[in-house]
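The structure that follows is given in the form of structure tokens.
Of the protein chains in this complex, all but one are displayed in their positions.
Think of it as A and B in the order they're written, each chain with its own count starting at 1.
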Amino acid sequence: MPFTTALPATTGVRWTLVFRQAVLEATAAFALALLLLGPIVGLVLDGYEVKNELQRPLLIAAIIAIGRFLVALAMHTPAGQAMLERFNARRRQPGVLVVSIPESNRQRWWLLVIIALALSLPFLASKYWLTVLIQAMIYVLLGLGLNIVVGLAGLLDLGYVAFYAVGAYGLALGAQYLDLGFWSALPLAAMLAALFGCILGFPVLRMHGDYLAIVTLGFGEIIRLVLNNWLEFTGGPNGVAAPAPQLFGLEFTRTAKEGGVPFHEYFQIAYDPTHRFIFIYLALFLIVCLMVVVVTRLRNMPVGRAWEALREDEIACRALGINHVLVKLSAFMMGATVGGIAGVFFATYQGFINPTSFNFFESALIVAIVVLGGLGSTTGVIVAAVVLTILPELLRAFADYRVFTFGVLMVLMMIWRPRGLIRPRRRAFEVKGLCP
Amino acid sequence: MTIDPIHPPILEVAGLTMRFGGILALNDISFEVKQGSISALIGPNGAGKTTVFNCLTGFYKATEGQIVLHTPRAAIDLINILGQPFRASDFINPAAFADRLYYKMFGGTHRVTRAGIARTFQNVRLFKEMTAIENLLVAQHLQLNRHLMAGLLQTAAYRQSERDALERAYAWLKVFGLAEDANRLAGELPYGHQRRLEIARAMCTGPRLLCLDEPAAGLNPRETAELSELIRRLRDEHEVTILLIEHDMGLVMGLSEHIVVLDYGEVIADGDPRTVAHHPAVLAAYLGTEAVNDDES
Partner (left out) sequence: MDWHILAQQLVNGLTLGSIYGLIAIGYTMVYGIVGMINFAHGDVYMISAYVTAICLAVLFSFGIDSLPFALLVTLAVTMLITAAYGWTIERVAYRPLRGAPRLAPLISAIGMSLVLQNGVQLSQGAKTQGVPSLIPATLRFGEGNDFVQITLVQLMIIVVSLTSMAALTWLIQRTSLGRQCRATQQDRRMAAILGINTDRIISTVFVIGAAMAAIAGVLVTLNYGSFDFYIGFVTGIKAFTAAVLGGIGSLPGAMLGGLILGLSEALFSGMVNTDYKDVFAFSLLVLVLIFRPTGLLGKPEVEKV
């Protein structure tokens, strides 16, 4: 039944029409691509001269034109039409699935497998892969934190890296000036990040949502600039050292530096620098697990419901007596806290931080994780964070294209599947005598 | 203004004026709504009905005038709780300054709902991607155990509060005949159900005055009749006063006990349905001045 509309795919005469149309579209695409890419890609500035690289835009434009041609042709075949139909149908259908509780219970044992795997990984991995895993975990944490803000509450925060920086510098500067250790700095830095979130969010969250995006963008840049310019306090571009974590006073160093006992001496095993990373990884993993539980519970709590309701319709929320500013602020601060915690772990794992780690691309990467994870889906965010950290390590040769690819993916995701790769689910409520 | 001791007013509007830039949308509107009544606000298109509603429910800040809601505990000045700009005198009087600063920071539309006014919208505003029952749970936000730690640790008190909320929500769904739709997404419900769900959601906030903005718009005659019945039941069984805007004159005349007619931002008639229906100014507003003049001559 899907082909009831008169399609020009049947007769030869129409095929010539289709063909001519396709050629026309391809030519237009070729011309536009050449106009856009010709100078920027084809003529490379070298001092006050240009190097001729015109073959590059020609090649790209040709690929685009051929692609456009084939797509234009394919769209007129029954298969192409059917695909277009499916695509449109998917965009029309409701994006959310309501799941009753027993069904979501079934996933429990999968969870156990994943946890066991994640716990055993650090003991199998080399030091290099261990650091990659730690990085992935930090991004999972950042993704979960930003997901509360962007995915649940629907507030686009483009300066999330600022809270990450506050956490990282909180640890490093806390150790330097106040002699704080890792474990005492962790809650303090998290609270500091939350405080920053509150100071920024309270005035701005009253306004139209787009303003928040640009203000947070500016705020992220302010934090970076202050860190960079305030030489006396932050060390400026030279950065600061951050302390390593301790396990009940045991240090993960070859010899005790901070008056404690080295871990390997206490347990009488050979010194291995990976112990420190394994410890960081495990602590981080614990925090991530905790975070997953917290986020899952938050979603079913009054405040989580209010976040999602605010994302859906702010005006209706206000008419229901919900103080939209405070509810948004709670999401914003919660996200900031998690960002701060991630920052503390980043600092302790790096051992040394400087402002270059906290630029806009970092914020954009975290937004990309949340977007590709599907705006609101915890599983999606975790998968996206792990994939986006590990994939670039596997494809080293394409490392330069990382940001470019993220950009393309973000655009495509929004057009193709604005709700993410994984369809969001909602919990169904069982009420006595209602569900069969 | 004499106050009838048997039917005291729940809402008093006096001298309400609203300007948008140079446009005078409402000019010196005064009326009152009696406790336990079903009242209606009618008028031709563009008369300012929805603007009055938006002022009452705190979405617009009135340029001038007073709106007072009488609750058993106190009379609440609805304009004050929205947060007003500072005045020169505030900088001399610290108490007034603190009061105004507090409402400027924490005041707003939500305070009006907390005072006891709930509303629905002309174009249904549900949380489309949440289930029907979740819509009702959100509306009970203020009555729930919102302590963060209690929720994260799932304490007994928290779970009890959630269970109660669920039961209340389900009870309201039953009242509105939506029990079957509990776990369906609000956006997927048929239009008539969405309208009813929105009223149910407003009822979940526990209002004393329920403002319905064109509740019958887009409903077929059968649904309109059911709605009329439902509104009456809400008033009789759930102790709520109802103020509605409606274009369906059949519904308004049959349902309401008190009608306020607006035209060009001014009250042109105010009384029971029969008085209003024969008021010359109302006829003129609805049928045009010439028609009335012809009638009279």
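Definition applied: a residue touches a chain if its C-beta (ideal position, glycine included) is under 8 Å from a C-beta of that chain, and two chains touch if they have at least 3 such contacts.
Remember, predicted model here, so these are calculated numbers, not experimental data.
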item	value
Of A:Leu59, A:Ile214 or A:Leu395, the residue in touch with the unshown chain	A:Ile214
Residue among B:Ser37, B:Asn54 or B:Thr241 that touches the chain left out of view	B:Asn54
Residues of subunit A in contact with the chain not shown	32, 35-36, 39-41, 43-45, 48-50, 53, 56, 150, 154, 156, 158, 200, 203-204, 207-211, 213-215, 217-219, 221-222, 225-226, 229, 315, 360-361, 364, 367-368, 371, 375, 400-401, 403-404, 406-411, 413-415, 418
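The rule is simple: only the chains that are shown with their structure count from here on.
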item	value
Between subunit A and subunit B, centroid-to-centroid distance (C-alpha), Å	41
Of all residues in subunit A, those that touch subunit B in their complex	94-96, 98, 100, 294, 297-298, 301-303, 305-306, 308-309, 312-313, 315-326, 426, 428-429, 431, 434-435
Residue ranges of subunit B in contact with subunit A within the complex	57-59, 106, 108-111, 113-114, 118-119, 121, 125-131, 133-135, 137-139, 141-142, 144-146, 148, 151-152, 154, 166-167, 170, 179, 182-185, 187-188, 201-202, 204-205
